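All protein chains but one are shown at their positions in the complex.
Presenting chain A:
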Amino acid sequence: MKIIRKLALGFAVAAATHITYAADTGFDMQTVDPEADRIALQNYYKSRFPNTEFADYVNGIYSVDADSREQWVELEEFPPYEFDVEKGEELFNTAFANGKGYADCFENGGIGIRHKYPYWNKEEGTVKTLEQEINECRVKNGEEAFKWGKGPIAQVSAYMAWTSRDKVFDIQIPADDPRAKAAYLEGKKFFYSKRGQLNLSCANCHLQGSNIRIRADLPSPQLGHVTHFPVFRSKWGELGTLHRRYSGCHKDSRSNPLKPQAEEFRNLEYFQSYMSNGLVANGPGARK
């Protein structure tokens, strides 16, 4: 009897280890804890790059690689996105054919609101992004939607980001709607799932691979990823949106890429933006 009791205790200890592990990882609706994820991510980077201040992660790879930063600081003396911000302002302030404009579609006339995106829309039961609502505004007012990815959509978004600089991200996951948490979890799962012929996840390059060379490139840290979008990438030679970048990354792993604003990408943006809570909006940015 004594042996049975001891065996039972032993199994209980072994089982408890697994239960605790599951609770920590937060990989299902019962255990996922966005705030624990965010803190764990910050701690990961604190340990990985002890000399980088939390606030500096808004600068992507330039927060952790001194040589790249030096070049970027020079580039920022004459920011390559400046003309796009001006064009974006012009587009933003040009009335639609019906006399209305973007300011009529957004809170606070669309000024200083970038850091509130993406958000969970309870009525529609989905994550809404800024670019998505820019196009919805156009369609609602009888205009054609812009093409996703680059051009005018990125310019309007850049202007709106510009008016939001230094405002702190505080993305919410409403507790009264479990679908919001499910969308966050899907985004998190997407980030950590390996895909494509090269068998790479977002995390392989932008978590474990942060600042580790992939041929000539240094992948940026996941922390602060979304804060500086849209970005003017030297590789593109123009401005582009976050979802354009997502599609590019997807292709780089030799996956058949999803379309910009696909639900999976919006959930990914939701997860990534939540991870950047506490950081400021600093878009548009300039990147290699």
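Criterion: a residue touches a chain if its C-beta (ideal position, glycine included) is under 8 Å from a C-beta of that chain, and two chains touch if they have at least 3 such contacts; residues count from 1.
Everything below uses one rule, namely that contacts and distances are computed from a predicted model.
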| item | value |
| --- | --- |
| Protein name (UniProt record) of the chain left out of view, among "SoxXA-binding protein SoxK", "Response regulator transcription factor", "Tungsten-containing formylmethanofuran dehydrogenase 2 subunit B" or "ABC transporter permease" | "SoxXA-binding protein SoxK" |
| From A:R138, A:R195 or A:R266, residue that would touch the chain that is not displayed | A:R195 |
| Touching the absent chain when the full complex is considered, from A:R179, A:R213, A:K235 or A:K251 | A:K251 |
| Interface residues of chain A (partner: the chain not displayed) | 2-3, 5-7, 9-11, 13-14, 24-27, 37, 40-41, 43-44, 188-189, 192-197, 199, 201, 203-204, 207-208, 251, 254-258, 264 |
